[in-house]
Structure formats: C-alpha cells, structure tokens
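Of the protein chains in this complex, one is absent; all others appear in place.
Chain nomenclature is as follows: A and B, assigned in order of appearance, with residue numbering initiated at 1 for each chain independently.
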Amino acid sequence: MSEILLSVRGATKSFGGVVANQDISLNVAAGEIVGLIGPNGSGKTTLFSSIVGYHPVDAGSIVFGDKEITHLRVPQIARLGLHRTFQQTRIFVGMSCVQNMQISAPLSQSKGPASLFAPFPVEATEKLEYLLAFVGLYEKRSLSGGELSFGQQKLLEFAMALMSESRLLLLDEPTAGINPTLIDYIVNRLRTANDEFGVTLLVIEHNMHVIMNLAQRIYCLAHGHKLAEGSPKDIQDNPKVIDAYLGAT
Amino acid sequence: MKQLGYGILIGISLVAPFVFPEFRTQLSFLWVMVIFALTWDILGGQMGYNSFGNVLFVGVGMYACAVVQRDMGLDYFSSLFIGVLVAGGLAVALALVVGNALLDLRGHYFAIGTLGLGVAAGEIAGGWDFIGAGSGMVPPLYPGPLDSRDLFFYFQLFAVAVVLFSTLRWLYGGRFGLALNAIRDDEDKAEALGIYTTRYKTAAWCLAALFLGVTGGLLGNVIGFIDPKDVAFAGSTFGVWMIIMVITGGKGTLWGPVLGAVVFHVTQELFWTFLFGWQRVALGLLIIAIAVLFPQGILGWVREHWPKDADTMGQAKSDSQR
Partner (left out) sequence: MSIPVLSNLNLLFDQPILLVDLVANGFMIGAIFALAAFGMALVWGVMNIINIAQGEFVMLGGFVTLFLMEAGMPAVISVPLAVAVLFIVGGGFYYLVIDRVVDRDMFSSVLATFGISILLSQLSNQFFGADVRTVDPGLGTWLLADGMVSLPWVKLIAFILTLVIGVGLWLFLKSSRLGQAIRATAQNPRAARVLGINTRRVYALTYSLNAALCGAAGGLVVMAWAIHPYMGLPYTVRSFMVVIVAGLGNLPGVVLAGLGLGAAENLAGFILGAEFQIAFVFCLMILVLVWRNMMLKRKRKYLK
C-alpha cells in the first residue's frame, strides 16, 4: 500500500448519551477508492462530519497527510484539501454554475487581509471550463444552481470539489435519488477523476452494486461500531455484514 | 455604450445643483439615500444578513465628527476633514468589535440583535452629558454664504456616493462579491469549501460602517443639529428607509439600491408634505405593503418579465467577469 493519506484512530462521538461512533479506526491510502457502508443509522455520516470538523470527536484522533486535524475547524480542514459532499446536495442556488466554480477555486497563497479582495486567477477560468465539461455541465454553465436537476446539482457539487483541489474527497451517497442511467455516468466520472487527477475517494453508498464495483476496499459500520473491513469480495461473503443488513444482530 | 451611460449620469449630477439651486439640499439628501441603500445592500442583499441597526454607524460618525469639530480648536475645514476621518475610523473600529460577536448570529437573531444595537446607541447617547445628552449637539457654522455651503456638501456627498458605487462595482465583480453571495446561499457549504466566512462577514460590515460613518459625519453638518434619537440614531426614519429603499429597488443587485433610493426619495419629497404629520403612519403602511406585495423589488420584477434586459442593467458581475 502506498502512503497513508487519512488515518482515523479510535474515533468516538456521542450525542446526548446516544453513541453514534464507538472507537472507529480506518485508513485511506493516497490514490485509493474506499467504500463506507452500513445500515441506516450506523454512524457513517457522523463519521464524515467528524472528519471534516463539523463536530469534533469526543475521543480519538484524525490525521490527514502528516497533520493532526482532530481539533481544526471546517474551513481550515478544507484548505488542506479534504472536502466532503452532502447527502442533500449543497450548492449555491442563487449563483450560476460558473460562479459556483469560481468561488470554489482555492485562494492564492498570500494570506494577508488583501487576499479577501483578490481577483480570480486567469488560469482558473480555463480550469473551471475544463471541469464543467468534464462533468457534462459546460452547456449549462450560465444557468443558476437552482435551475439544475438534482443529478446535475450532484455533478456540479463534485466539480466544485475538484475545482478546490481536493486531495481527499468524502462523498456522501453520490448516487442516492439518481436515475439509473445517470448513476453509471456518475460512477464513471468518479473513477476517471480518481485516475486522471489522482483524487482519493472515500464513499458512503447504499447501492451495493455501485460500491462493490467502485471501491477497492470497504469498511462496514453497524450501530456505531466498525463491523468489518476488506475487499469487496470479503465484505460480500462476511456473515456479520449480511446479518447486519438483514437485521439479525 | 456603458461608458456613455455613466458619463451622462455623472454629467447630470454635476450640473444639477446649478440648474436647480432651490433643490440643493434635497439633492444632497438624494446622495445620502443612495449611500444608505448601497451600504445596507452589502449585507442585506448580497450576503443575506438583514441588519436593522446600520443606523448605529451613521450616528457614531455624526457624533465623532461633531466632537472633533468642537474640541480640536482648528479652523472649520481642517476640523471637518479630520472629523470625517475620525468618524469613518471609529465606525470601522466599532464594526470590528461588535461585528465579531454579532455576525455569528444568523437569521432572526441577527435581525433583532442589530435592531437592539441601534436603539441602545440612541438611548446611551440620550443620557451621555459629554455629547449633550438629550439636548443634542450643534456642529459649528459653515464660514461662508448659505449657497456655497449647500454646494460644498452636495459635492462632498456626491463624491462619497461615487466612490462607494465604484468600490462596490469592483468588489461585486470579484471574489469578494461571490463570497458574499455564497454566504447568502449556504454559509455552511461556503465554509466547507475553505472560505473563512467570518473574515468576509466582518470585512463587509466594516466596509458598510466606513461609508456610513463618513456620511454621518457630513450629514450632521448638513442638518446642522444632532438629536440623539431623531437625527443620529434615527432608527424609525433613516434606519427603516435604508431597508425600504433596497427592497423597493431590488435586493442583491448593484443598481437596485440606487434605483430604490431615487424612487423613494422623489416620492417622499413630492408627497410627504401633503400628509401633515401622518408621514410615519404612511411609512408603516408602506413597509407592510412592500413586505406583503412587492418583496422582489423593481429590478426583481423587471427580471421576472424581461430576464435579458435586467441582466444587462442589474448585474455588474456578469460584465466585469466576461
């Protein structure tokens, strides 16, 4: 395995006595596509939120690259190149696709207050047009985010993450609520982005067909605990995983 | 074409006080209204933070300038110059301090927090002897004939309005404007993209405070008398007008606030005097009517009916980006 990009050690998080994550550890290596599965309420989205800093973990540590990010805040973590997408897609509905992409471009290195008023770098325009074409939204670039269909919004959100130079992208159910034709397209785009741009992906997915084909390794959560990990084949054959999904445990 | 339009507007503004000398004060007030509307829209329209207390900065600027003019012992123009600088500076400093706490509030809470801010400032000013308490302050008299005074302040306020408009036109065309729009649409998502939203929010508020403070300093001299609740922290007039003008013209656009300010000011000058003391009752009715019937504003309405034309006149963004 190549260099480890994300390492979660013993992450524990509870909300008012309800334990959402209990002592969860996982690793994601640079360049991998890793799946995260589990029945509803097993704590997948909570783990995502902890990793990107929406709520800090109660115990445990999270390391990204060579940097401890356990207690950093959302924008700080995002600037390191660790982003997430949302189950209910979140884009800026009042802004055009181009503007959505422009604001996703990372700030130039200057850190002073002047950077707030910095203009857009010229090369960003080429890049954003390339990325919009990459997700098939170039024709719709001047429509506002709110005018896109749900699937197109998901693609735009994905393109925005690529625009902001994600090294690791956490995708929360990228194919939920999408029609089957578009699902294939999205899966294809994810894989291509992983190949071409070297973006590492950690994917929550309920569609077993999708995740078994997409991911190289899979973690399975149940009731806030890590239940199993391994190749798609191992996971499919693991009786504990099957029990968890059928509700036998 | 665009340059020509701007040129004509500037030309009209330059000759107007000479063509209509009897309306100089009203014309000066027109620029004050334009500044009020444009500054309110920075937060209320572009960023989605509806402040009901921007009048705070007007009042602080007014008092700061008047105190400098009273206590520095300089000649009129030097003390006015320094007074206006201090007014702007103090307003920004206040915006920094208060902004860091208040701008973390969202929705209802921000609206009511800022409403409280404006009223509290008026109440404190009304009890503070150093600035004249309830009897207010009178800025020094302009050393010259009345019409040169009117011209002097007309061009001062015109200049402030032009600088403000150009600054905003430039900012809304760049990353700053987009960041404010992103905060308006989804603040959490903006943070998730690595935007330090607090910095943008504070910067936007300081920008509004700067121009409101400077305008307040000048406005105190134009009006010639500073009453704590009716002139300086006049929430029930200036404070409400800011919001109405922006909504009337169209929130979140560059020209909407300007348009709203002109429409509101002209209507007010034409009809208000016929209302014989019922002006504020009418104001209440107007607010309700706008909130219920016309929330999208003139530009919003134009855009609904003629989407293409509105884009060319309403959005500086699109032209400076392409």
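Here is the rule we go by: contacts are C-beta pairs under 8 Å (C-beta built on N, C-alpha and C of every residue); 3 or more make two chains touch, one makes a residue touch a chain.
Worth saying up front: this structure is predicted, and the values here are computed from it rather than measured.
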Option touching the unshown chain, where B:P21, B:G116, B:P143 or B:G224 are the choices: B:G116
Residue of B:L157, B:I243 or B:L299 in touch with the missing chain, whole complex considered: B:I243
Residue among B:W128, B:F225 or B:W272 touching the omitted chain: B:W128
Residues of chain B (touch criterion as defined above) contacting the omitted chain: 50, 52, 101-102, 104-109, 111-113, 115-117, 119-120, 123-124, 126-129, 133-134, 236, 240, 243, 247, 277-278, 280-281, 283-292, 295
Residues from chain A at the interface with the omitted partner, ascending: 53-56, 73-74
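The definition used in the following text is that only the chains that are shown with their structure count from here on.
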Of chain A, residues touching chain B in the complex: 52, 74-75, 78-79, 83-84, 86, 90-95, 98-99, 102-104, 106-107, 113, 116-120, 145, 160, 164
Touch list for chain B against partner chain A, complex: 171, 174-176, 178-179, 181-182, 184-186, 188-197, 199-200, 203, 252, 317, 321
